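Part of the complex only, each chain left as placed.
First chain written, first letter: the chains are A and B, and each begins at residue 1.
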């Protein structure tokens, strides 16, 4: 319960339910669609509650400008971008400092999973467009981009799953919404390669004791495993769909 | 060099009346319009023309009117050709193509008087609604112009903006809970005709755009034309020009019908 602007905003009610009716450890529904932007080598659309994100992957492709190319691996580039209308107050389409930082941490969350050594002198470009923002946009971006990378046929060590942990009214909660981020005490975005057990994104914005942090990481790890299953399911469905299309195409 | 070969092949096909994707010269690609998917926007629309996908969102804010139109709201149209949409788009501020597109769409909205900007005045000379129409390309397979124009129009048609009032102290009060539609007067429709060799074809896809000589984009409202933009580094005879416009006029009627059905306007 936080007292802001003389209004008390209750984030966990007496029944232990959150503003949108979820339990603390409950995720919002996630929809993952694979391959809807035809120009991209891989793409995905993720809807997590009202957070809506397109991700596209171009590459491996020739690097421009060329001097950025590396002789022993592909470079990974990432651009996290919000449409001006995706937030409450219109934002300028020029990249903000926040978008620049998030582009970096998303890149660093994804790169450990990509077998970059297979593509010297190339670039793998990840573009994320936030269409509507309602919290956890960087995590949803990682979920979408990871699926887009896999659907582009880029060899990966693992998928990267991501979710955020918050602390609101002194309770740790899973999958933070905009209002919980704004009026809550803590935001902890988290990403990992579930199969390899490696954390690839970890940020904390808010005060925690180390024991609480440990608990938060456990919650996040569990949630990432669930998301991981959804990512794999979405990819499989796409392949089934593709195979069906190929077979039907063969009929005509 | 490759475009030249491609162009020759396309001309061969076109001389037999065939387009790369099998359409007739005056066929639009399938149109999909999905409105209101962006909760944080006052209005929004994702529009597909074939594989071309653009999204438009409308946001409002309160601002001061221009000195020469103290009693009119302000309309701002911006377009971004994002690298997500095409391997040929680069990050950075809008280039000449994105700027031209935004300005052509802006002129279409403005000259058709689609929105009654006078009704967006809150306190003459002091406070008016600013309407921000932002257009983002998501997948570019040709004719971003018509796709974007349609997205902008659909986003505006489905926008709901908060009510603003002036209290007794002369302060502007915004009531975010009470929302109303924008004051819509008409629906402008934008159609682009491309010329390849001596053929005129509607709604060019990317392969066609790359080899086309010239484009004529026109916006229609009530069967009248309210903006024209000739694009491309070749010329058109007067006869061709008028033919383009007549074709565009017909297609605008057709597309208008689709829009009205989908949006449920009128």
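Going forward, a contact is a pair of C-beta atoms (placed from the backbone, for glycine too) under 8 Å apart; a residue touches a chain by one contact, two chains touch by 3 or more.
Keep in mind the model is a prediction, meaning the values are calculated, not measured.
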item: Protein chain multiplicities, whole structure file; value: A x3, B x3
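Going forward, only the chains that are shown with their structure count from here on.
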item: Approximate Å spacing (C-alpha centroids) for the pair chain A, chain B; value: 31
item: Touching residues on chain A, where the partner in the complex is chain B; value: 37-40, 50, 52, 54, 56, 58, 61, 79, 81, 83-90, 93-95, 125, 127-129, 131-134
item: Chain A-facing residues of chain B, complex; value: 37-41, 44, 51, 53, 55, 57-59, 61, 78, 80, 82-87, 91, 93, 132, 134, 136, 138-141
